[in-house]
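Of the protein chains in this complex, one is absent; all others appear in place.
We call the chains A, B and C, going by the order they appear; numbering starts again at 1 in every chain.
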Amino acid sequence: MKAFDYLAPTTVEDVLAALVGKGDRVRPLAGGTDLIVQMRRGALEVDAVVDVKKIPELNGIAYRPGEGLTIGAAVPCHRIVEHPDIMKMYPGLVDAVALIGGTAIKGRATMGGNLCNAAPSADSIPAMIVLGGTCHIAGPAGMRTMPAELFCKGPGETVLGREELLVSVHFPPPKSRFGACYLRFIPRHEMDIAVVGVGASVALDPDWARITMARVALGAVGPTPILAETVGTSLKGKEPSEASFAEAARLAQEAARPITDMRGTEAQRRHLVGVLTRRALRGALERAKGGRSGGR
Amino acid sequence: MSKDKRSTPEVTDYEVVGTRPQRHDAPDKVTGRALFGADTNLTGMLCGKMVRSPHAHARIRSIHTARAASYPGVYAVVTAQDFWWAKDRGTNPDESGETIKYLHENMLAQEKVLYVGHPVAAVAANSPHIAEEAAKLIEVQYEVLPAVTDVREAMKPDAPLLHEHLVTQSLSKPVQKPSNIGSHFQNLKGNPTQSFSQADLVVEREFTTSTVHQGYIEPHACTVWWTVDGDLKVWTSTQGAFGMRDQLAKLLSLPMSNIHVIPLEVGGAFGGKLPIYIFLEAVAALLSRKASRPVKMTMTRAEVFLATNPTSGAYMKVKMGATREGRITAVQAELYFEAGAYPSADVIGYLGFATAYMFAPYEIPHGQIDAYDVVVNKPRTAAYRAPGVPQANFPVEQLIDEMAVRLAMDPIEFRLQNVVREGSELLNGTTHGNIGAEEVLRAAQSSNHYRTPLAGPNRGRGVAQGYWGNWGARSSCTISVNGDGTANLVTGSVDLSGTRTTIAMQAAEVLGISPDRIQSNVGDTDSIGYTEMSGGSRTTFATGIAAITAARDVIAQMRGRAALLWGVEVQDVTFERGIFVTRRSGEKQMFFAEVAGKIAETGGAVTGTGNVDPQGWGGAFGMHIVDVQVDPETGKVDILRYTAVQDVGKAIHPSFVEGQIQGGAVQGIGWGLYEGYQYDTRGDMLNPGFLDYKIPTATDVPMIETILVEVPGPNHPFGVRGVGEVPIIPPPAALANAIYRATGVRVADLPMTPVQVLEAMGVI
Amino acid sequence: MAAKTRVCVKINGEQLEFLCEPRQSLLECLRDILGLTGSKEGCNDGNCGACSVLLNERVVNSCLVLGVEVDGQEVTTVEGLADWRGLHPLQQAFLDHAALQCGYCTPGILIASKALLDREPNPSEDRIRTWLAGNLCRCTGYDKIIRAVQDAVGRIAQPREEVKR
Partner (left out) sequence: MALVWVPSMMRDLTRGQDRVHAPGETVAEVLDALEKTYPGFKDRLLVQGQLAPGIMATVDGKRALRGLQQQVAEESEIRFLPTMAGG
């Protein structure tokens, strides 16, 4: 690994100052589980890393019933999956974050890093999308926000400018009769990169009879995680049934743009999008109906 | 191996054998004190780093090392030029069965690179990071050549030739035309062609298996110091210190006595750290000589995958015939195994094992096997636990299952109908000695697992069996008795999994003392006699015999001391269960420790020696039973229950035997479901890491139930057979048979990944 | 050679200082600078778990932590499990169950298991397997490891005995 400098500022302003004018030669370092691997492999060369773990705004988890949930970009996964409020109110997020690596990776890796690394297969991103997550970004011109589904632009590419920093991700408070679920398919039972990942969320009307809102987001079947908007449109106003979920699955398959690589074939991925969309919708429905453990 | 009388062990009423004492080296290994390959730290030590080919097949035009050599912190740079004496070495294998020219070229490429990762140069610097930076400064110009990574492609007439002068070795009329086929050999028994025409049922399929890696968690690592006085000290993680020494003597043209190989703890090997192929040590030696400093070389995980010695992928066509009553009449097989970049060293011998053992569980009147060793642009292949046999067993055990299904017979019953017994002839012309084939099948049949019905949708139960012949070979052991009745034991067998203890237990049984009274050590090449590598399931058998021999030598000497103390003749002293006894002039007794306490005053040290090369070891069978559930929508296979039944001869330490079986089974499960090298069209490996080369995790397997069948093996005083190899053989076929019963489809290609299963089911 | 940074860290209960380059991982610092070679390198990319250590009581892959990041923090390695009373109950359970063969993954597995049992006094078999999924073992097939961890649960409740060796 090429030599580099290490900075550990304690304020967002100092991070931004360190990034100014450095192009891609200075990178924020959160959990490091992607960054250090890429640097060691020679895929990435930097002059300095800026450790963002000492900055309060990036390290907090805040949940307020009326306001929702804010997770700092440098919060390690283990804190998210073990947080009582998140477990209770955002189980769909826990589904996804719990799948990021093994125990030791979760001890270090962050949801913010998962997002900024922008892998098409990143487990947390479809979950963020279906939960309506908003990214809070600090930059020279101040703060701006971006819906999670618009954050990634391509494999490893995001909307972040070279002088910007992801500070946190905010989730709205869950509506009544709302449920979300994330499922992925991997060949082994742990430790793999998703062959396909599907996040789904649904909200039901007060009679528990019709879907008032649905979102389905797909991972590893395109250059970025994909919000399958046709699926949401199709489900809105429908009864939650195997028939409507089957149609949703078909539309999700249409929205997917899978390729063949060493982790899966195009046909397999397209097929799995259908399977997982149905299963994730069932999981989300179950949670919407109150069975909060729902899921697989 | 044949014609040994059905033997019974000399003793059956054991004090030590069959118990489960604590392992001698385990405290070191749970506290972090144990020193493995990369744990040596010497003053002034440098770090070595290889420069490797990015191309699968290319001619080296030039190598420029000047920039690297002058980089601050760099002490030495070497290329194949530094092996100037290697140039003239021919391709005739030496007595170790390995072609020294290939060994040289594989370590540092001379004219051509033959796989991605093939070393072309190396540097030594004062930190690993500097070495890495300097390695990048070495400029190599290549003329890229077309690459071939598949055996079928490599055998085509217009395939690119890896070696322009390679002609196929065989016992038939010599061929002159160069090809990528390194060797061809054949086993033929009877008249299979005619016999097939008379069979009631003939099954035939094509199968492939992927290149797989032994997957030891410890990357190769060594530290080498070529001192100014011409001695070479080598600290390394190897399966055989003496084999390593002998290979280095040849590679470096040094006297064996000048080379001191100190074997460190080995973080997994499974055939991948045999001392036959040398990757780092000789290069580190050259760097050390140039730098006049000790040099440590460690591989990265990617280097381990790209450039060590995985085991062969294979393409196989197998055909079997049987009568309506379920008697096998004839078999025929063609095996094409990847050799990797160079023809296989004969001593690696996986084709010999594959052809000898693939049909070994069955009485087969007529059969023919043709086996081919094919070079391709991949790293050189070598042994992986039961070398060659898991590949060849995969077709056989699936076809056996298919025949049982078509004849509506229970799969174990079908196997029992064709089971081999002592005297049964294998297809290579040897005969089975004293074996426990039938006992294993009956134990599987009556196991709780097999008798418990499997219910539920998408579930299936599969069985498969496998055979490994085990091994003997040279081993040495010394036992020195201490004045307090303890003893220090030294063997030359590198301890991969607890053999310090299984060897000490055998000595303890003879000496009549507790095994924790014996300090059991692995010697270096200066401190013990020649001992063959730890492999082939030989160590507890052969080094155990060396220890028993040494212990008996100790007892013989101590009887002499007791006789001296009692003033009687040595023949008047007997030794029973740890007590020396004389009945001459009234009965007298002395415990082992009492005599030990007197050795100083009765002639000095007592050291027993055992230098052995035991013959007539016994082979072993294993039968595995697996229940799976297949997700019909995703093709994913979940293992619900797993049982491994095996004839272990005599389990010296049952926990270790169970551990060997469990570990081997899970490696076989990995081979069956998850593992395989993946390549792009340029011959570059896509998955050289544990993220995408998927070995089983703790979540992929259930508890592995074991059933130890003890049919005493021949020619070992306690009836030991080998244990380690057998359990890796049956899992792929057992899983395939279970998948068939769960889904109705047969998967003929390994690994049986979800996508393979879905494709076989016609879902995608 | 790049400039070195001073790092102050508590390792296995002892306050230590060392100098390292920012590019040196915690694993390199432990092994090459501090001589604590119990933590092993198996993959150097977070996929095998052989380098697992506790960082402020959390399991991390020390190959994916920079040495400079641990300044002011607390690290526990396999060398810190046993104390004057003898082996940690997990270590003894691993010996009793023959839960190791080559021993290379053992330090990481012990560390990860300790972190689990420190948090969850009585984990199920499934929980143990999932927790240890990032710790690859190629020798044992995991069976005896899982049993040893299960057995250690009971032992941790007992006062630690003095252990031989």
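In the analysis below, a contact is a pair of C-beta atoms (placed from the backbone, for glycine too) under 8 Å apart; a residue touches a chain by one contact, two chains touch by 3 or more.
Everything numeric here is computed off the predicted structure, so don't read it as measured data.
Note on the chain not shown: across the whole complex it touches B. Note on the undisplayed chain: of the listed residues B:Gly535, B:Gly649 or B:Gly676, the one touching it is B:Gly535.
Only one of B:His213, B:Lys250, B:Arg301 or B:Arg385 touches the absent chain when the whole complex is considered: B:Arg385. If you put the hidden chain back, the residue from B:Pro21, B:Pro54 or B:Gly349 that touches it is B:Gly349.
For the options B:Asn41, B:Gln110, B:Ser292 or B:Thr430, the residue in contact with the chain missing from this view is B:Thr430. Of the listed positions B:Gln81, B:Gln141, B:Ser172 or B:Gln589, the one in contact with the omitted chain in the full complex is B:Ser172. Along chain B, the points of touch with the absent chain fall at residues 1-3, 92-95, 97, 169-173, 183-188, 271, 274, 276, 346-349, 351-353, 355-356, 368, 383, 385-387, 428-431, 468-469, 471, 473, 533, 535-537, 613, 615-616, 725.
Going forward, only the chains that are shown with their structure count from here on.
Averaged C-alpha coordinates give centres for chain B and chain C that are 29 Å from one another.
Centre-to-centre separation of chain A and chain B, using mean CA positions: 44 Å.
In chain C, the residues that reach two or more other chains under the touch definition are 21, 23, 44-45, 47, 130, 132-135. Contact of a single residue of chain A with at least two other chains is seen at positions 1-3, 189-191. Residues 1-3, 185, 187-193, 195, 262-265, 267-268, 271-272, 275 of chain A are the ones touching chain B in the complex. Within the complex formed with chain B, the residues of chain C that make contact are 1, 21, 23-24, 28, 31-32, 35-45, 47-48, 50, 77-79, 81-82, 87, 91, 94-98, 100-107, 110, 125, 128-130, 132-147, 165. Within the complex formed with chain C, the chain B residues making contact are 20, 22-23, 25-36, 38-39, 41, 73, 127-130, 214-219, 265-270, 298, 300-301, 496-498, 653, 655-656, 658-660, 662-667, 689-691, 695-699, 701, 703-704.
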